[in-house]
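Taking it in order: structure first as structure tokens, then the write-up.
A single protein chain has been omitted from the complex, and every remaining protein chain is retained in its original position.
We call the chains A and B, going by the order they appear; numbering starts again at 1 in every chain.
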Amino acid sequence: MPVPILKQGEVLIASIQGALSDQDLVRVRDDVADQIGRFRSRGVIIDVTALDVLDSFATRTLRTIAYTARLRGAQAIVVGIQPDVALSMVQLGLSLDGVTTALDLEEGLAELDRLMKSGVSRVR
Amino acid sequence: MAIERDLDIVTARQTGRELAATCGFSRTDQTIIALAISEIARNIIAYATRGYMMLGRVYEPGRRGIIIIARDDGPGIADLELAMRDGYSTGHSLGVGLPGTRRVMDEFEIVSATGAGTTVTMKKWLR
Partner (left out) sequence: MRVRELEIGRAARHRLGWRTSGRTDMTMQITRSAPQILMQEMGLNDAAIEQRKKLVGFEPGDLARIATLRDLITQHAESHVAAFFSHLSGVEEARPLLASRAILDRARQLKRQHLLAMVGGDYGSRYVEERLEIGLLYAKAGLEARVFLGAFHALLKQVGVTVMKQSEGQPVEGFENFMSLKKIAFFDIALIVDILVFERERLIRQQQEAIRELSTPVLQIRERLLLLPIIGIIDTYRARMVTDSLLHAIRANRAKVVVMDVTGVVTIDSKVANHLLQTVTAAGLMGAVVIVTGLSSDVAQSLVALGIELSKLNTIGDLQGGVEEAERILGYRVTRSDAGAAPASGAV
């Protein structure tokens, strides 16, 4: 199922709803990359609040989205990782090194705000 | 259940989570079980194209748990020792799957031989 990507000024918000297959994730990756270019967005928020599991493929895809965004001049932030999901990821050894994360959409937008104002594309 | 397409991974994961829930596992453990299933199912598809998984409840005197058996008739893992080492990756970049999964499950057993497929059996007990 396609993931809706909202545009808010210079920020794109991709909200992932429910269980996604690998194909869906790849779609998201490509759509986001595409739209960053099209709208010259400076920030992307990927909201995974509704995901109850983040496995190795999802984790890798998120990292890819973040890197691609950076290459195109945008800052990506993943928000909404749930406690159970975070714990299971860490126990299995999955890492989101290099990707900025925030608690939720509100925090993510605030963080983007900060980053864009200070004009630094931050690498963790 | 058969594991052939990437959609099957999602099904396996959700079925696993529901089963874990009925068993009485906590939310966190449910997530871990779903994750383990996801990784193993993914391995099947990546290395063996197709296989199947069985999820069930297991009872032993004094404890209850969940059991997951994954079997494929793929090429098998030549060097099991190497594959189970942390950080190993064959370039399909699925490196984290096996060792990580073993870490989070209570019991983990893998039998594999070149040309003879792979069988993974794992269990998690209710604390």
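In the analysis below, a contact is a pair of C-beta atoms (placed from the backbone, for glycine too) under 8 Å apart; a residue touches a chain by one contact, two chains touch by 3 or more.
In this text, all values refer to a predicted model and were calculated from it rather than measured experimentally.
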Request  = Determine and list the chain A residues touching the chain excluded from the picture.
outcome  = 8-11, 13, 15-18, 43, 47, 49-50, 52, 79, 81-84, 86-87, 89-91, 95-96, 101-109, 111-120, 122-123
Task = Using the touch rule from the top, list residues of chain B that touch the missing partner.
result = 14, 17-18, 21-24, 27-28, 57, 59, 127
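The rule we apply is simple: only the chains that are shown with their structure count from here on.
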Request  = Would you mind pulling out the distance in Å between where the CA atoms of chain A average out and where those of chain B do?
outcome  = 27
Touching residues on chain A, where the partner in the complex is chain B = 19-23, 52-57, 60, 83-85, 87-89, 91-94
Inquiry  = Applying the document's contact rule, which stretches of chain B touch chain A when the two form their complex?
reply    = 6-7, 9-10, 13-14, 17, 27-28, 30-32, 34-36, 38-39, 42, 86, 93-94, 96-97, 99-101, 103-104
